[in-house]
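Note that one protein chain is taken out, while the other chains of the complex remain in position.
All chains are identified by letter, namely A, B and C, in their written order; residue positions are counted from 1 within each chain.
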Amino acid sequence: MTDAQDRAARERELEQLEEQLAQMRASGADTADLEARVQALREAVWRHPSPWQVVQAARHPQRPKLGDYLTRIFTDVVELHGDRLFGDDPAVFAGLARLDGEPVVVVGHHKGKDTRENVYRRWGMPNPEGYRKAARLFRLADKLGLPVVALVDTPAAYPGVEAEERGQAEAIARSIFTLVQLRSPVVVAITGEGGSGGALAIGVGDRVLMMQYAIYSVIPPEGCAAILWRDAARKEEAASALKLTAQDLLELGVVDEVVPEPLGGAHRDPDRAAAALHEALTRHLGEVRALPPEERIRCRYDKYRRMGRFSLRPAHAAAPSDDPRSADVR
Amino acid sequence: MTDAQDRAARERELEQLEEQLAQMRASGADTADLEARVQALREAVWRHPSPWQVVQAARHPQRPKLGDYLTRIFTDVVELHGDRLFGDDPAVFAGLARLDGEPVVVVGHHKGKDTRENVYRRWGMPNPEGYRKAARLFRLADKLGLPVVALVDTPAAYPGVEAEERGQAEAIARSIFTLVQLRSPVVVAITGEGGSGGALAIGVGDRVLMMQYAIYSVIPPEGCAAILWRDAARKEEAASALKLTAQDLLELGVVDEVVPEPLGGAHRDPDRAAAALHEALTRHLGEVRALPPEERIRCRYDKYRRMGRFSLRPAHAAAPSDDPRSADVR
Amino acid sequence: MLNWLRRPKYESVERRDIPAGLWAKCPRCAQLVYRKELERNLKVCPKCGYHHRLSGPERLRLLVDEGTFQEWDADLASEDPLGFPEYADRYRQAVQRTGRPEAVLCGRGRIDGVPAAVAVLDFDFLGGSMGSVVGEKVARTFERAVDLRLPVVTCSASGGARMQEGVLSLMQLAKTVAAVGRLHAAGLPFVSVLCDPTTGGVTASFAMLGDVHVAEPGALIGFAGARVIEQTIRQKLPEGFQTAEFLLRCGLVDLIVPRAELKATVARLLHLMGAGEVVG
Partner (left out) sequence: MLNWLRRPKYESVERRDIPAGLWAKCPRCAQLVYRKELERNLKVCPKCGYHHRLSGPERLRLLVDEGTFQEWDADLASEDPLGFPEYADRYRQAVQRTGRPEAVLCGRGRIDGVPAAVAVLDFDFLGGSMGSVVGEKVARTFERAVDLRLPVVTCSASGGARMQEGVLSLMQLAKTVAAVGRLHAAGLPFVSVLCDPTTGGVTASFAMLGDVHVAEPGALIGFAGARVIEQTIRQKLPEGFQTAEFLLRCGLVDLIVPRAELKATVARLLHLMGAGEVVG
């Protein structure tokens, strides 16, 4: 039995035990023994989860969504609508709220809780209107001097004919352009799926946090496997190759902190997940808030300026440049 | 016979003579006598034209349009397309060009030369995309430090369902908002019809010039007559009441200079009309260019801030306020 | 505070919207409603939720905390700059009929305790049209707000620019937009409340430049008039065209708020935009 098969078998066993446990609890039976077994197995399964396991956790239907965090972390939430140009995109939330009593602008991808809502919100895949609504709120934050909190959870920008017609690429580029130049503090949290440009469009900030079992990738593992091996079924290998887990991205310098989740995923204890996210948001926002705006913009520029890894071609490397950006900087 | 009837009779006579003159010229006959008669009659008819006569001149099918001025006044014209959001509006021209050798941004309403082109360009009535394209070019001028020249000639913003859906009012308001805050010099010329908000959207500048037989009105005379007297046929009275001629608007402080036209209208000698407009544009642009941007923005603010006439209500006028804006300022 | 503000006259509104007597007929659901009940319900039909139009003073009473309003520039009056036919008479009649000086009420006050500069357009006065005085008073409201570090709340209800002041009315679009620019540069919040109806030049100027756009349910909001559009496209307009709900779908309005919640919502928005801290 391979590692992956072994892992899969244990995951199935865990699922079965969890179901059994739920039934026993419902019937009022004594569950102490079973609970201990479940906990032990859960720890075994999740101590070193495979990247594909994390992908599944990030996409888990019960995983807390924007709305779950809004109600637990923020108070006084008022959703604002519309891009003032064409429409209002239900796949993007944008509004005003309080974080620890202080007003902030909150923007995030809006997935649904059931099929009907998912259809309405396009599974959190924005159209250009969504990004333009977000950018409008970013500019409002800038005008009023309010911090921005962005919660990222999207499979991708919506791939549709009308999205292309109305400038999906322009909307994403413009939103990033707005964020990198914003005077306001910007703290981003990848809470679920960080799907490429569709995520980055609202995911550029002074600090980027990432939930423990969230993913962030330039392409979905399935798409990667289809391109690389012409076989979407090799998605597990692709998930490993893409380095899309929070720990990977922390090591690559793309995210600043990994926010811990309950073992096995935030859906097992949304309150605890939200509390951890809340603590991290508060702490990071406090830190970036302390900087003067010009300094903050400069630091944000440098942060993204440093991202990426490259080296000097050996043939030319005899005399390394004294430009600090010329070589690998991580 | 009333004044108006008398005037109409003389206009008809002038038209007939002009036609006769053209035929005689074509047949090679001696036209000296007839030319003198035509010239005398033309002077009589146009020495003190009625407002309605001016309305007709402003709407004359042969009146020079944006394209006629572009070719005569500017060089090196490059039209740019699109609002980068939704579409490209053929009712608005926007581009780069040279005025007296210096680069400028040129924006203007784009009417057609024949029915087919008029349909395509919606008779110069913009959709929101047109105003958003214009505003994009205004921001480009601001970035590059280029002056803006805006040529106004539109019956109105296009009154359509889709225009409303895509925020016609927002597009107009936003374009004005962009213009009042622009660091670049902005010189506007009303060359034909200045149709209310549809004209003002690109018609706010450091200087506003107006061709002698152009009109500028908050409502078309026909619409005014329909509202006021429930009789669109009383458009001539309405044209008088609305004070929509260049001379009226100069006296009201809305325009800064009246640009002379050939007797009877620019269409009688487009070259001469363009030369006069060119001279005025050059002169005014030179003047506003000399100011530092902050000063220019302040002056532009004050210019519009002063527009309008009002007084203190007699009951309260015993102690006039010392605020200079409290009373009529013209 | 002026007398007419403390004791607003409702006659004109009532004349238009409600038949005389104890009972009023709702223009939307055609049901008869007891007039006192309609008043108690903020002129919202208890049967169908139709939001009757409010006069400027009614709107002010709805929005601003009692006893906190200080009016600005009540003494500005039009001087009929074009000598426009019938304008002087109609203007005088509007003053007499409404007991108010012009189509806008401006001043400062508190909204659920939040100090704010307020401009309320009055549809009863020549259709809430914007001429020199309305433009001037609105612009001054924004300028004073900058001086006093106050947020601005406008409530629009207007047929557009005032025809009788010709192109001078049109210039009020530029004037008010320029004043909004000053508030924007000062980083102060602007909530634009769009009431029934907001059309033409008012929509195409300050009213569409709010940081947040709040509309009343069912309010007519648009640029071009329905009749002009019908003549242009030569077909019937779609159901619900130019309503607040239509504009929400088109991305032009942030929130639709029932009248009973308007004051609390505006106050909350002002707080959330950082306005609560300012002491007025």
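Keep in mind that, in the parts below, contacts are C-beta pairs under 8 Å (C-beta built on N, C-alpha and C of every residue); 3 or more make two chains touch, one makes a residue touch a chain.
A quick note: this is a predicted structure, and the numbers were derived from the prediction, not measured.
Novice: The chain left out here touches which displayed chains?
Specialist: Touched by the chain not displayed, across the whole complex: A, B.
Novice: Just one of B:69, B:86 or B:131 touches the chain that is missing; which is it?
Specialist: Answer from the full complex: B:86 touches the omitted chain.
Novice: From the list A:107, A:224 or A:259, which touches the chain that is not on show?
Specialist: Considering all chains, including the one not shown, the answer is A:224.
Novice: Looking at the full complex, which residue from A:169, A:233, A:275 or A:290 touches the chain that isn't shown here?
Specialist: A:169
Novice: Which of B:11, B:129 or B:193 sits in contact with the chain that's absent?
Specialist: Spelled out, the listed residue whose C-beta touches the missing chain is B:129.
Novice: Considering the whole complex, not just the chains shown, which residues of subunit A touch the missing one?
Specialist: Given the touch definition above, subunit A has residues 156-161, 163-170, 172-174, 176-177, 180-181, 194, 196-197, 200-201, 204, 216-219, 223-224, 227-228, 237, 241-244, 249, 252, 254, 300-301, 304-305, 307-313, 315-317, 325-326, 328 touching the missing chain.
Novice: List every residue of subunit B that touches the chain not included in the displayed model.
Specialist: Residues of subunit B in contact with the hidden chain: 76, 78-88, 96-98, 103, 129, 133, 140, 143-146.
Just so it is clear, only the chains that are shown with their structure count from here on.
Novice: Closest chain to the overall C-alpha centroid, by per-chain C-alpha centroid: which is it?
Specialist: C
Novice: Measuring between Cα centroids, what's the chain most distant from subunit C?
Specialist: Result for max centroid distance from subunit C is chain A.
Novice: Could you grab the centroid distance between subunit B and subunit C? Build each centroid from C-alpha atoms only and quote it in angstrom.
Specialist: So the centre of subunit B lies 31 Å away from the centre of subunit C.
Novice: So, what's the distance in Å between the C-alpha centres of subunit C and subunit A?
Specialist: Once rounded, the distance between the two centres reads 43 Å.
Novice: Centroid from C-alpha atoms only, then distance subunit A to subunit B, rounded to Å. What do you get?
Specialist: About 53 Å separates the centre of subunit A from that of subunit B.
Novice: What parts of subunit A, by residue number, touch at least two of the other chains?
Specialist: Only 84-86 qualify.
Novice: Quick check on subunit C: which residues sit in contact with 2+ other chains?
Specialist: 250-252
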